[in-house]
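With one protein chain removed, the remaining protein chains of the complex are shown where they sit.
This part shows chain A:
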Amino acid sequence: MFDLTGMTALVTGASGGIGSAIAKSLAGQGARLALSGSNIDKLEAFRTELGGDHVALPCNLSDGAAVDQLVPQAVEALGKLDILVNNAGVTRDNLAMRMKDDEWDQVIRVNLEAAFRLARAAAKPMMRARFGRIISITSVVGATGNPGQANYAASKAGLVGMSKALAQELASRGITVNCVAPGFIRSAMTDVLPDAQKEALLGRIPTGDLGDGADIGAAVVYLASKEAGYVTGQTLHVNGGMAML
């Protein structure tokens, strides 16, 4: 089950916390990867750590022209593209009343527009192959909202709507389009939270624990697999039950 041997995947934000866990999970099931990220050194270090025959493709996702080149580069490096994982995301948190135009634009451009550009480009080779998996990493806050994150929540909810539209356009060609929505995942960011805040957070999570990157990786592996071919336009929430949607 869920064997990805012979399949190829492009993962954005691959050197980050959740991104690297997704990459490890996909590679663990046999997929060959194009790892994308903005920090070349971090990306190369992760590629070395991962071992195997994967490629690193640095890309600045706020640069539309560079983004448009990324899928063709991945196809050239890997020979084909079966799976696209739109994982990269940035935050520019601020109360809406204080939010600068630039903070709004930057988040929408990287989290939502780049994901669209990549999906649009990936649809071509996938349509030809009559097979494809487009998976976008959204967030529980895309469904619930979160104060200080009007931009981020909008970008994540936007991914859900975009995925549903794409799912309908591409279903007849063997391409599924889905989202994975993490809740609170253990990371450098959550490690530094004060204990009191951590406890309050855990009180809202029925499983009583933060999630791991591997929990997200497993969800992505499932949606990427041949076995998930009848699942499209969906969002798989991986959040310990903190929001049941």
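In the analysis below, a residue touches a chain if its C-beta (ideal position, glycine included) is under 8 Å from a C-beta of that chain, and two chains touch if they have at least 3 such contacts; residues count from 1.
Everything below uses one rule, namely that contacts and distances are computed from a predicted model.
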(message) Tell me the UniProt protein name of the chain this structure doesn't show, selecting from "Aspartyl/glutamyl-tRNA(Asn/Gln) amidotransferase subunit B", "Ribose/galactose/methyl galactoside import ATP-binding protein", "PLDc N-terminal domain-containing protein" or "Acyl carrier protein".
(response) "Acyl carrier protein"
(request) Please pick, from A:Lys42, A:Lys80 or A:Lys124, the residue that touches the omitted chain in the full complex. (result) A:Lys124
(message) Please identify which residue in A:Asp41, A:Glu76 or A:Glu169 touches the non-displayed chain.
(response) A:Glu169
(request) Name every residue on chain A in touch with the hidden partner chain. (result) 124, 127-128, 169-170, 172-173
